[in-house]
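Of the protein chains in this complex, one is absent; all others appear in place.
By letter and in written order, the chains are A, B, C, D and E; residue numbering begins at 1 in each of them.
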Amino acid sequence: MRIQVINPNTTEAMTATIEASARAAAGPGTLIEAITPVMGPASIESHYDEALAVPGVLRAVADAPADAHVIACFGDPGLDAARELATGPVIGIAEAAMHAATLLGRGFSVVTTLSRTRGRARDLAARYCPPHACRGVHATDIPVLSLSPESLDRVVALARHALDHDGSDVIVLGCAGMADLCAAATAELGVPVIDGVAAAVTLAESLVRLGLRTSPRDEYAPPPAKLYTGLLTGFAR
Amino acid sequence: MRIQVINPNTTEAMTATIEASARAAAGPGTLIEAITPVMGPASIESHYDEALAVPGVLRAVADAPADAHVIACFGDPGLDAARELATGPVIGIAEAAMHAATLLGRGFSVVTTLSRTRGRARDLAARYCPPHACRGVHATDIPVLSLSPESLDRVVALARHALDHDGSDVIVLGCAGMADLCAAATAELGVPVIDGVAAAVTLAESLVRLGLRTSPRDEYAPPPAKLYTGLLTGFAR
Amino acid sequence: MRIQVINPNTTEAMTATIEASARAAAGPGTLIEAITPVMGPASIESHYDEALAVPGVLRAVADAPADAHVIACFGDPGLDAARELATGPVIGIAEAAMHAATLLGRGFSVVTTLSRTRGRARDLAARYCPPHACRGVHATDIPVLSLSPESLDRVVALARHALDHDGSDVIVLGCAGMADLCAAATAELGVPVIDGVAAAVTLAESLVRLGLRTSPRDEYAPPPAKLYTGLLTGFAR
Amino acid sequence: MRIQVINPNTTEAMTATIEASARAAAGPGTLIEAITPVMGPASIESHYDEALAVPGVLRAVADAPADAHVIACFGDPGLDAARELATGPVIGIAEAAMHAATLLGRGFSVVTTLSRTRGRARDLAARYCPPHACRGVHATDIPVLSLSPESLDRVVALARHALDHDGSDVIVLGCAGMADLCAAATAELGVPVIDGVAAAVTLAESLVRLGLRTSPRDEYAPPPAKLYTGLLTGFAR
Amino acid sequence: MRIQVINPNTTEAMTATIEASARAAAGPGTLIEAITPVMGPASIESHYDEALAVPGVLRAVADAPADAHVIACFGDPGLDAARELATGPVIGIAEAAMHAATLLGRGFSVVTTLSRTRGRARDLAARYCPPHACRGVHATDIPVLSLSPESLDRVVALARHALDHDGSDVIVLGCAGMADLCAAATAELGVPVIDGVAAAVTLAESLVRLGLRTSPRDEYAPPPAKLYTGLLTGFAR
Partner (left out) sequence: MRIQVINPNTTEAMTATIEASARAAAGPGTLIEAITPVMGPASIESHYDEALAVPGVLRAVADAPADAHVIACFGDPGLDAARELATGPVIGIAEAAMHAATLLGRGFSVVTTLSRTRGRARDLAARYCPPHACRGVHATDIPVLSLSPESLDRVVALARHALDHDGSDVIVLGCAGMADLCAAATAELGVPVIDGVAAAVTLAESLVRLGLRTSPRDEYAPPPAKLYTGLLTGFAR
């Protein structure tokens, strides 16, 4: 099966990190197609960036039909719209990580990048999880494009604080750019640490294997044909 | 004061309807600047359309500073991002209508266009209102661009059904294109009927008069500077 | 238009503070009629006081029809009953302040007078707001009638603590007697600080301008005629 | 022990009904003191009536110290204020009935008098119960003072409808004036039918026997001394 | 009346503590029958223990019909199943304690034994109480069978911390083995301290006196006859 993994920002290095995590998680016989969009922001650190990452995500989904699609930014930009477009299931990495977290403990904490993105993470937790499953969202204050293997100590220290302060038992990494820290953080923390990229890939594989896709009934049916104008003329359907 | 009222779709006729409602509601001394965006869908009837209406909304906010901004589509597209950009308050019409509705009764019902848009309306009710304030969202199945004065009977009949079925006492019109039906529907129904365009304009005026604007603390601070590429290069800040 | 602003306690000096805030907020052409009730407690600092402030509020509403009514105590005493009586909309200052706060940020904190009143403030937040919008209620432990311009430092210090501790981005002043501290607190804090008196006046104006009033359907219809006895004989209808 | 059972309205016949139910429920050694207040409405069928029943309730609590107090109107008027005043526990009959109902099944339905009172019943369910415990509130449209043994058929028919429609398994009688219908309704319906007066008396006895009373910490401490003026001068403390 | 009080663990000394508390709370004419089950764990400190305590509880309920049953472990093991079996009402001690707590204040804190049991206590609070009534669950880290009069200081110190930290006004003792600490803790803390054993006994008496029992409609009807095999053959019905 072929799974398209979309990095919603336009930074190739980050696509490479995401691709590595996705390939490591994928089963034999799964083809990972990692995509950098043809338009949009270099990184996503505000509602503004996130909103403007969506056209690139939707263009990627429309252009390259796949058995399933993964949106690999922790804000899950364009998830609802992508579900209308795609013929296979679409999974966001925040969605996948939070689902996995609730299967592994009572409560999870998110460790993320900038403080200002915490509101979005909480919104997504409210959308995906039962109340109280997400017990805290904590910011390292490391910008997305500054994440590196050197960020590990700060991530681990903040995760330790979160486990104690929030009384949680699972850690969710709140940025696709942290995917390559997951193994080392797990080793240090001794609790499940979840990288949403890997979680989303295996979840997408599961749904494809079961023959499941987004319900075509009502809300997520293909979007009606529509005239588009200006810069976005090409998005007409 | 100057209030920018943005029609998030690109249909001029709908901008005219919105402008008329906004002007009728505005106080003396308020200048209404109604805007049709320079890019985007002709109407908004899916998550896809809504996501792709956002760039046009944000372009309008960025290009024409105003004392306040109203986003005049019932999905409130781009509200969070616009709040980061704008120097004055930003109000969505679903937000304004739902706020007004909860001041006037125990529970409201929304009467809207297509069935598939109901999920978004419920999401917004969950975001803006206390639980159970929104008691139902009902679809006339009239496409946005087919709304006309002739739609009144269908809207009124569905509103009557909603009041009884949901046990609600206020009606919210679920599309900016219904603004010109508000007076007649009120006369027929005998309960408050709320047009979000008018409600948003007066709410925006209130906030401006009080000197209030979006908090610049953390989440809604101006978005960080960022490189944008492709079609969206012009959105770089 | 004529807006009746009721100070639910019987202290004239507090009515004066409220009146000043209301007049400053009102638009041209709005007549503010500030009222001290003819019966009731000198200040409201308990459920007992609040319950016994209600007859005076209702007497004021019944005696002086107006285009709208504002109940200017942060416990919003008698709001439901006043809505049944009044021919125009009725707004409580906690209600108005909390509505405004949710339009301006992700989460607000309330800074109030005595610790024992916090339960009521939380009840009102649960009634008016989506879950989690109100992130904390903090008590200065200054009695209502001891509030003065000298209270500013304590209010500002507590607000700073609240913003940090609660992770909120807007401050709501939890007592009508703090109305005259609003401008100075805003200047010091750099986030929106909301005085419910001003917020309620502009919100009431908005509803009147839109021709909206409490729904007469079912719950808020005028109260049925009823025999009253004893001290309250005069409240018969 | 001595339990004061307050009928918040001023109709002696209703006090008699309440007293009979209270005495039938009370254990040996419990003295029931049923009270008709010295001021207030003849029956409670609106928020207006309910608010104006509170002074009479509070006067009764203040004048006749008892081991516990029961407020015998399904709106539980004045409960919070009475808790501040009383030296023993205070129980509302809606509170007691809803507590009992959740011990006996998955979900209960309330059968009450006028349609307009349903909002208050739902508010109380939200205050006292876990979400979803109260599955419906249904109005017989019988005014409070028209309740009689002849009301049984209508109450039972509506309860049957409620059990099926709401999927509930317990019925709560939504008015103290229905107390004398409880036994017959139980016999006909074959599910628990709860009269709040009886439930409140036994619950009050339980708390007294355990030596428990309202916490004096913070919110429910005795109300601060306060000047009262006008008609309510006598309520000063 | 005869109330069966089941200690779900198999430690006789703990049954004695429970029995003493139950007898002290029971009214004249109530016969307390305290039971140690014939199978199961010596104490309950995990989900594993709790699940395996249930067969012993159900055997006790089935073997000794009573007017009411109390399950005297703070995890309320087997409550739903016991309700299907019993002909009278069944009350868990967490259920009874939490019900009582919400009648006596705004918010309660639970003081319990091991940290790992807090998840279960929170689950039960979510099931029995309105949101936010339970403000915290705190662990003394004293194993169940190590509780003794010497535990008082630790329980009281933790309760003091909980009252302040959680802003609560009532304390619930989170283990049947703390029943004999209740009077002393109450004396020291000056707020209501609730022992679930005593609370459950008086609540059970109340329901019996009112002729109320679990609704036989649908979910809690007697369990259908069923073949059982292996070790559990004797549980066939």
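The criterion applied here is as follows: contacts are C-beta pairs under 8 Å (C-beta built on N, C-alpha and C of every residue); 3 or more make two chains touch, one makes a residue touch a chain.
Bear in mind that the values here come from a model prediction, so they are computed numbers and not experimental data.
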item	value
Residue of A:Pro65, A:Pro216 or A:Gly230 touching the missing chain in the full complex	A:Pro216
Contacting the left-out chain in the complete assembly, out of A:Gly40, A:Gly56, A:Pro89 or A:Pro223	A:Pro89
Contact residue for the chain not shown (choose from A:Ile6, A:Ile32, A:Ala94 or A:Val170)	A:Val170
Chain E residues touching the omitted chain (full complex)	10, 37-43, 45-52, 54-56, 58, 78, 80-81, 83-85, 115-116, 118-119, 143, 218-221, 223-224, 226-233, 235, 237
Chain A, residues in touch with the chain not shown (by the definition above)	25, 27-29, 89, 91, 95, 99-100, 102-106, 126-131, 163, 169-170, 186, 190-192, 194, 198-199, 202-203, 205-207, 209-220
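Note that only the chains that are shown with their structure count from here on.
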item	value
Recurring contact interface, reference A-B, options B-C, D-E or C-D [over half identical by residue number]	C-D
Approximate Å spacing (C-alpha centroids) for the pair chain B, chain D	43
Where chain E touches two or more other chains at once, by residue number	106
